[in-house]
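Submitted below is the structure of interest, expressed as structure tokens.
Heads up, one of the protein chains got dropped from this complex, but the rest are sitting where they should.
And now, subunit A:
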Amino acid sequence: MATVRVMKKMYGVCSHAIRQTTVLKAARILQQREFSVNEALRQQQFNSSEEKPQFPGASAEFIDHLEFIQPNVISGIPVYRVMDRAGQIVNPSEDPQLSKETVVNFYQKMTLLNTMDRILYESQRQGRISFYMTNYGEEGTHIGSAAALDPNDLVFGQYREAGVLMFRGFPLDLFMAQCYANADDLGKGRQMPVHYGCKDLNFVTISSPLATQIPQAAGAAYAAKRENTNRAVICYFGEGAASEGDAHAGFNFSATLECPIIFFCRNNGYAISTPTNEQYRGDGIAARGPGYGMMSIRVDGNGVFAVYNATKEARRRAVAENQPFLIEAMTYRIGHHSTSDDSSAYRSVDEVNYWDKQDHPISRLRHYMTARSWWSEDDERSWRKKSRKTVMEAFEKAEKRSKPHPDLMFTDVYEEMTPNLVKQKEAMWRHLQQYKEHYPMDTFTK
């Protein structure tokens, strides 16, 4: 009873706060990109005449009975969806009404990503590339979110967002060049496979340390806000990375400094082998939003339209109101964590099969298209054939390409070549001259 009463009270306070905030936000939309924060959102004025708590760090009322707040006071955050597992639109008013051309493009990008994954995964198994990470099962989160953004919006990814880059038009040749670390790699062969990046497509180069991109994205969003160019930032990360201190830093900074940013959490159930129940105790990642004073939503990540709608609205409001949004996209990592992992050691084949066969983002979108006669069996067959062929062509081309010039080991450490690096480069060449029989020099660009 007591618990119920408290919870009701909490909800009452919450909804009151939400109403208040909505009014304030509406007012703030009018003063677009205004830096002055509404005083009401700031620390409350001290007023000793009122019989209310006057502590500078919190508002609300006094109570006169001892009660702890239940940890599940904001439990059961619902999952927003647009289409069901059979590809049927659940609530027609939520259908984004995208054209056939747009939806087919979604589908083709999702399946092309899937095909590229299969070929590169196999190539690692054959020892042709050193490492790979597939995106199986998470294609909906990539394409749905990427499609909702402006091409100018800056993307900070984690490492499993190849679909975002693919949607923006990153050519297969460059994906392959990066995985092969050949002379065409924009990153000059310095990172492990899947650490893509592209300045022209506003996709910041991936780095291996987890969650470091989160406070960086907040800083970039702040700079974008000051530039006043209607640009937003999106930051992807997994539910595991959300445990890092950097995640807390990024959330808190973006909220207090009012940054136009979308935090996009791909909650795919596993951080390598660690399941979510060993990763956190609260209600997922979305539940953390209110703690930071941040707008949050949980969406069905395997439904590309739910992801699209949520990201689109979050993006619109983030820019208009200069505030961060947190999207937790629920999905499932069907593949192993990476080629260095065997997930059968920690999860059942049945579990994986369920997501692969019953609730796959690609099959759900295909059901949607089939129901509208936008995609036939013939279309599927010829597209599969064509996509496989283009991937294979790019793959073979990349394999033949030479490795980057050895001098590139020494550039870009600093903007300029420093005297110590010049010396070390000369020492390397002397070494290579002396021991050239030990190095496959003919594979490098001359």
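Here is the rule we use: a contact is a pair of C-beta atoms (placed from the backbone, for glycine too) under 8 Å apart; a residue touches a chain by one contact, two chains touch by 3 or more; residues count from 1.
The rule we apply is simple: contacts and distances are computed from a predicted model.
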Query: What is the protein name, per UniProt, of the chain that does not appear here: "Ras-related protein Rab-30", "CST complex subunit STN1", "Putative histone RNA hairpin-binding protein-like isoform 2" or "3-methyl-2-oxobutanoate dehydrogenase (2-methylpropanoyl-transferring)"?
result: "3-methyl-2-oxobutanoate dehydrogenase (2-methylpropanoyl-transferring)"
- request: Tell me which residue among A:Arg226, A:Arg372 or A:His431 touches the hidden chain in the full complex.
  value: A:Arg226
- line: The one residue from A:Ile214, A:Ala286, A:Ile334 or A:Ala398 touching the chain left out of view is A:Ile214
Query: Which of these, A:Glu67, A:Glu122, A:Asp150 or A:Asp412, touches the one chain of the complex that we don't see?
result: A:Asp412
- prompt: Of the residues in subunit A, which ones touch the absent chain?
  reply: 35-36, 154, 156, 185-188, 190-191, 195, 197-199, 204-205, 207, 209, 212, 214-224, 226-227, 233, 245-246, 248-250, 252-253, 256-257, 411-415, 418-421
